[in-house]
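All protein chains but one are shown at their positions in the complex.
The first chain written gets the first letter, and so on, giving A, B and C; residue counts start at 1 in each chain.
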């Protein structure tokens, strides 16, 4: 599963156009926010998926809505890793970089491998744009790009020519230039045009001029590659051998939205999704708001407190109550989550983590809310905490979160992050009839002595310590719940000291009981050995790749990945103790690390990166080698 | 420092009234909320302090404002431990219990030692009051009190007689009965009446009838003891040998209020105290609101979020900004505290912890917000965390919190609790000129290159990594701060990945640097040995007493107590490792325990009690013995 | 909210829970509890359909004492729980119980947003102009100068007028009543129950312990007739022990006039609770003792679509238009491809 790079050496310097087969390629489209790079990247991803590659993507937006054109702050990028084998990351280093303007070149060049292909829109390297990007000399002229395979293409000019026959304003004409660039890259990597042509036809069906222009641009870019001998070679990345089935591309936020709707349907519950917009969680709201036909009730609340209150209110009424936010919003929701713990109502709280503390880096990724999810509430206040490991995994985790919330009458946290939320990968569409069922029971008669004369006991528990979920509207089960300590069994307000301790223990034990019903922790690699690399959340793919590389080098290293952070799988301590060393890579300053050390007393060490972006495979690989 | 109890055996059964000297006594006054037990307890405490005993108190209020008279929910109690030596707890078991009604007897009897003195207002044992208390037979008649030394006094009757000469309604007359009971207890323990008589004179100067009645009641109670041979003995607890100086009695909330005003004065800063009422923190607001003459600005905010925002706004303006609340309020403040961490503004956040989770047990004590204070915010968001160990210690901790906040430009948490907040002990009034000074520096000119042409750099740091506190209104230092990640030195908004990581580390290191300027952790007992008992906050006195008892029994056990929870003293790991075993008693499910294990990898074990009330000395003592 | 027809009729007693009521003796809350039970029993709605949701405060203990479904939530947030519940359970009759601190201090934002959305919930604010549960601090409705534990030299804040605020927040139903006027209280609660949409009711409630007597001017039998004005739709604004005083409009300013000597009933302002624009209701909400009598009754009651109705309607319409969504469809909502 190594990624081979087309280095300068690998490209035979002849004028015959040759096709070279590659195992995997990482390409990044970048340009100004107005240049349509997200679109180009998405199209490229779709086509690559359709031709059978495995894919993984990483978009990178500017923080501003519309930063001034041409500035460094305005650069938007989209990275695609596509390959002929199973991949788990969007790639460390770029094999090819498309830079639509000087600012894009400046901010992205450092990620291009030595000798990598650099496709440059030379028309954009005007004095003014160079200046905006902070270049004092023109990199196209000062020899500073000599370590790369530079393809200077006057994209503006060529594109304008291509669309000239269509009646468009110059500005409209220029808007097509992402398709020209895309067309050229399609040629470079032997991608078919048809899927994108189809997309253009559908998207612009109401605007024939733009339809025509974009079509022309795309083809012109392709033909330019074919005709002009810019490069003596183009590349082919064969199909990956992936599990047969029907696939689609999915981002983490999409998978969460779809997962929640699916879970609601499996449980036969209405989904009430209440949320206050916040980057990078808002898209879940946007997705779900489109799904009215699926019976989804979305509420845009006045703030995060209201949103979680609404979700809990819906849960009290028997619905699937869900809320999502990012870190600052979790702060605000924490008091109400405590109420859900006390009243033992099922509610799912999604935290799409971003760079912190405070407002931090809203558009960047991080994993620094784990301890907040665990402990960010007053009193002893345990909740279940799960974390998806990849975009597609969000679907499964959504289902599992709902299942556990209902089964254990408990709030469940889902810790996603900006990387998972916006990144995409292929998703094997599940067969509906193979999906797990989610059972829910609501009592319809008092549980006292079986007769109506003993009132309903809302805190009488089953063997798993779970209390009944009696719904308002059910005759004879009238009862009151609330945030004051409850008397065991009756649920009446109780100030009794011993009862309080009992209830604190019961709440903890109930959450601990979840461990009895979740899979044990498995490892990828030898069941014991020199090093265990254990992580959680979005670092999965990168860690796996790094560990596999180290394994191929002969190291006795294994990977474990925690989907369940509270409670952890019951064999976690055993697994940890089977390796001489334990490494915990996290995009924070060592949060899981503290939990593992404190809980299992293993001298684990952390690999910590807090830069608002994911690990590179090489970073983890290096650390592994350094430890062995 | 053992506490000797007057057991039944110890009281010579003769009719001559004898004076017996005791080392220490624990007494509890209890009755209906309307019975004035808090007042009786406070007066008894004051007098005991004045006669030179060491004291420690524990009030216990009902949760309701005015629960129905005579019910169990309405019982109010006040416990005083007074002694001829240094004491650190309000006492485990009662030597004497005053029960003004059946409900009070029912809820408090279990704490009375076998053979203890039980003073009962027999007039209150009517069928109706017995019924309200849930008694099916009258304990005064059914022999169930035979294990105690019961003194049945018809207090209502005797009191009414005593005040008969004064023109009062029957209700007003009955209101004096707490003074009758108090007078009797004064006789029992040889306390002088004068301090209380003086208090009555001052308090009721505008109401001569009540003044007169209360005076009569108090004296009548005393005389009753002297005259009627209820008990063949009374007791004397000699003066304690305590450090010379001027003393007053102080509760934790008072000490915090006074400490904050003192700190503001030492730093020459106005105190802006913004708070939203919540039990058990509201009294700090009430105290400070009375101190307008000291330049204190109290703001009753619309909620906890507003309160912390106001405190931070005041800090931005150069004032001492403080807010206080209890656990649920910390949830709400957490987002803004993150902003204070990011903007590095000094602000003190007091959490008077109470039973949780959620609304929990508002009037009860607990230590379960430690991890919330540490981690209850999004992102990597370190703040300083301190905890006072006793009511009087709150004064010192308030000063230290302010000193560190200013010196390190950081939010500082103070974790008090309901037990410390309402409990009282003698406080050696400090000499003003011996108080530490609190230095604050505000720049008046740009710190760039020393000339005006380089702008002010709000995030340029000194050697301790502390940024300058430049105040609005200073010409030439105009600058902007905020919750987005800051560029190192300039403080401009920065999305740069490497800068982010640097800033995360700097913020962590700055807080870690505090450890360089705080005292090392000391132990009470042998510097190494079999067991270290380490705790934090209000468990100090109980733990100390238990450890000292174990030491006297010959065990190699020592106590350490953490005032600084983040960062911990630099030698904490060393100290922990010098003992074979480590015990961490906490009024939670093991929060410091997790931190110590996770940080220092010692196999510490917890002794955990979550009953909304403090440890008993015996509970810790037992655990110590069990571990050795 | 479905109203069943052939049910065994409820009595107020059926609505009492088995929990001991723990307010202070003499607290105005007792009367409100009693009248609430009476009012609900008269509605023809089965007991299990009622849900009481409260925040925190003395008043917020209310749900424990009702033998209905109840949820004692957290401070200030009750309207949010109620909104979430009503959004998925339109069949329930949802009542929010709040206090002047709970609803107007910490909870002000949720209150105004629930009101503007016109969620079909009944919000009953017990205004005792004090924080009772936390033992006596001033509240956002306490009059300037009020001395309390947190304002020993007198409060320096301007009080909010709950009804003015609600009207400023697009309320469709606002009313005021007082704890001791039991018939008016019962009737006002019934009116609120019948309103489709957010109904906001302010109840003057005496806190015996921390603010005893603040509403004496409006409750003391000997003077209340001169200090209060009971609104009736379509009727002129008349008040006074002798019913000889009224409110006349002078430009946009109300003024108190005495009938007779040239001034007749025809000169008086006529109450119109159904006015489309709330200017009258607003103006009435500004009338404050001692300059004016304070109005009691329904200030405003207009019909607007409710939030929960509209929410469900969008769902129904979407389904009607394109059919109920199927999971297969959802999964395939982006381009798909098949790997063989």
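The rule is simple: a residue touches a chain if its C-beta (ideal position, glycine included) is under 8 Å from a C-beta of that chain, and two chains touch if they have at least 3 such contacts.
All of these numbers come straight from a predicted model, not from anything done at the bench.
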Partner chains on view for the chain not depicted: A, B, C
From A:302, A:417 or A:621, residue that would touch the chain that is not displayed: A:302
Listed residues B:85, B:234, B:248 or B:578, member touching the removed chain: B:248
Residue of B:492, B:513 or B:571 in touch with the missing chain, whole complex considered: B:492
Among A:135, A:276 or A:419, the residue in touch with the chain that has been omitted: A:276
Chain not shown, touching residues in chain B: 46, 49-50, 52, 195, 199, 242-250, 254, 258, 261-262, 265, 270, 272, 274, 291-297, 299, 301-303, 305-319, 321, 335-336, 338-339, 343, 429-430, 432, 455, 472-484, 492-493
Footprint left on chain A by the chain that the document does not show: 64-69, 71, 73, 276-279, 282, 285-286, 289-290, 292, 298, 300, 302-304, 328, 358-359
Missing-chain contacts mapped onto chain C: 105-109, 112-113, 116-118, 140, 153-154, 156-161, 164-170, 249, 251-253, 275, 277-280, 282-283, 286, 304-305, 307, 310-311, 314, 317-318
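What we mean here is this: only the chains that are shown with their structure count from here on.
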Winner on C-beta contact pairs when B-C is weighed against A-C: A-C
Gap in Å, rounded to a whole number, between the CA centres of chain B and chain A: 47
Whole-Å gap between the CA centroids of chain B and chain C: 40
Numbers and ranges of chain A residues touching at least 2 other chains: 335, 338-339, 343, 482-484
Residues within chain C bordering two or more other chains: 56, 72, 74
